[in-house]
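First, the structure itself, so that you have it in front of you.
What you see is the complex with one protein chain gone and the rest in place.
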Amino acid sequence: MTPANPAPAKVIEVNDLVTHYGERKILNAVSMDVRDGEIMVIMGGSGSGKSTLLRQMMALEQATSGSIKLMGQDVDKMNIREMFEFRKKIGVAFQGGALFSSMTVGENIMLPLVEHTKLDSKTMEIMVRMKLQVVDLAGFENLMPSELSGGMVKRAAFARAIIMDPKILFCDEPSAGLDPVIASALDDLILRMRDALGMSIIVVTHELESAFKIADRITVLDKGTILFIGTVDELRSSNKVRIQNLLNRRTEEETLDPDEYLRRLTSGVEEIAGNTGL
Amino acid sequence: MSTGKTSNPVARFAEKAGKHIVSNVEEIGYCGVLLVESLYWLIAGPRMRQPVRVSSVFIQMMEIGIQAVPIVAVMGVTIGVMLAIQGIHTLKLFGAESQVTIGIALSVTREFAPLITGILVAGRSGSALAARLGTMKINQEIDALHVMGVNPVRFLVVPALLAMLVMVPSLTLFSGFASMLAAGLYVGLDLKISLAAFIQQAIDILSVDDLMHGLGKSFIFSILIAVIGVVNGAMVTGGAEGVGKATTRAVVQSILALVVTDMIFAFVVTR
Partner (left out) sequence: MKYEIKEVNGVIVVTIEGDVDLQSSPEARKALLDGVGRKMPVLVDLAGVGYIDSSGVASLVESLQTARKNGQEFALAAISEGTRRVLSLARLDKVFTIFDALQDGLKKLG
């Protein structure tokens, strides 16, 4: 992108998102955006709210307040028909793949086409096989999901997510549980999606190497608020303590009160020992 | 559960019971919503280019109905023979054992065929529905349907519901025939009444009303089994153990619902 270009369009705009589950505040006035054609990586520890944020960006859940705009349209204000049309432009690769276990791999990948288009069955079949080629699963279309390894399931799920060449692709923990070689191949796949098809891709991950390799920008969430949004370089040069800890994978030490600790370790121990007859 | 301690054990019990009742009422409400949504997709789906898939309905019908035929046959035969034995034994006390046909015909058509078939389908297919949906839920397959714009009610619930509506009454009829045939053969053996005479006597005593009563119940039963199975499956949380619990719950709730409905029918109709 040359400096002369105007600011890129925002495909996702999150404004002041607040979410409560009962009394717990999961997201606290989160605001961020994703630009056209960029790979945005969202990171954060467990309890940071990143899964909730992702689910709400995918319009799977509604926030308590705030707004999410996808390609300029407010997701809360769309009716059923508009939403249905919209789903064509979004692809999601879930953490466990979420392939439908009663269908073959090919049928899984073809399902969005069957539901959304009037394409000829030959066209759809060729499209499915093309996408399987792209994710390196050529020839696997007649297998059942239960016959695939974990890495293959993720790749098949990826193929299903991109079958309609969506504008926005969501990936939930794409490398989780995969060996480094396969994880790296998936990272390459994500990069290719951006480069060849101009997809905007949102990746939730906790793998630092992966994030640094693929991200155009990174958002770091911590306990429901945004700790950082920016490029990889900006992240590395940040001097916020929490971010330094994240980068160096240091767990934060709570300040230890010796008396309190001793009390916690020993209170009621004699009773318990007595009860178990030791 | 509650913030702050409720000191009084009676109050605590009332609170627990109250929460239980509220969640059960919520569940019944959920069932109602599901039925309405199912109807909506049946009617409005095709116009929105999102029809219910016929192939799914057929697959469900195979699973719920055709594959249950052997066991329904066995149960029907067993019930028929049991009724014949008990009937003859009891009526012998009054010397009226030749009248046993009346009792068998009426009780099979009005009560046993629908109820036993219903319980069997609840145990077999109601649990399967709950297990399938529950597994899909924890596997994020329901979420996947949502993000694809495929409505899970249309895709999963309506086919199962339609299949149940067709298959449960059909299986009930089949079960009834099996029971009558088996009973007739036993009565023939014991009382030396010919099968033809037995059947004739049965046809004489049965009215269309009896048939409607039995089949009407089986229609209601099919809806109950489907909806209870679906609701329990959809509410699963907590992994594989949760699926197991939901499956058990679906069966128990369905059977309870069937029996209560049966009693209500019996009460209302004999007024």
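Per-chain numbering from 1; labels A and B assigned in written order.
Throughout what follows, a contact is a pair of C-beta atoms (placed from the backbone, for glycine too) under 8 Å apart; a residue touches a chain by one contact, two chains touch by 3 or more.
What you see is a predicted model; the values in this text were computed from it and never measured.
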| item | value |
| --- | --- |
| Missing chain: touched chains present in the view | A |
| Residue of A:Val105, A:Leu148 or A:Ile163 touching the missing chain in the full complex | A:Ile163 |
| Contacting the left-out chain in the complete assembly, out of A:Gln73, A:Gln133, A:Gln244 or A:Ser267 | A:Gln133 |
| Chain not shown: contacting residue from A:Arg24, A:Lys118 or A:Arg264 | A:Lys118 |
| Residues from subunit A at the interface with the omitted partner, ascending | 88, 116-120, 122-124, 126-127, 130-131, 133-134, 163-165, 192, 195-197 |
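Here is the rule we use: only the chains that are shown with their structure count from here on.
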| item | value |
| --- | --- |
| Computed distance of Cα centres, subunit B from subunit A, in Å | 41 |
| Of all residues in subunit A, those that touch subunit B in their complex | 55, 58-60, 80-81, 83-84, 86-88, 90, 92, 94-96, 98-101, 111-112, 115-116, 170 |
| Residue ranges of subunit B touching subunit A (in the complex, touch as defined) | 48, 50, 135-136, 139-141, 143-144, 146-150 |
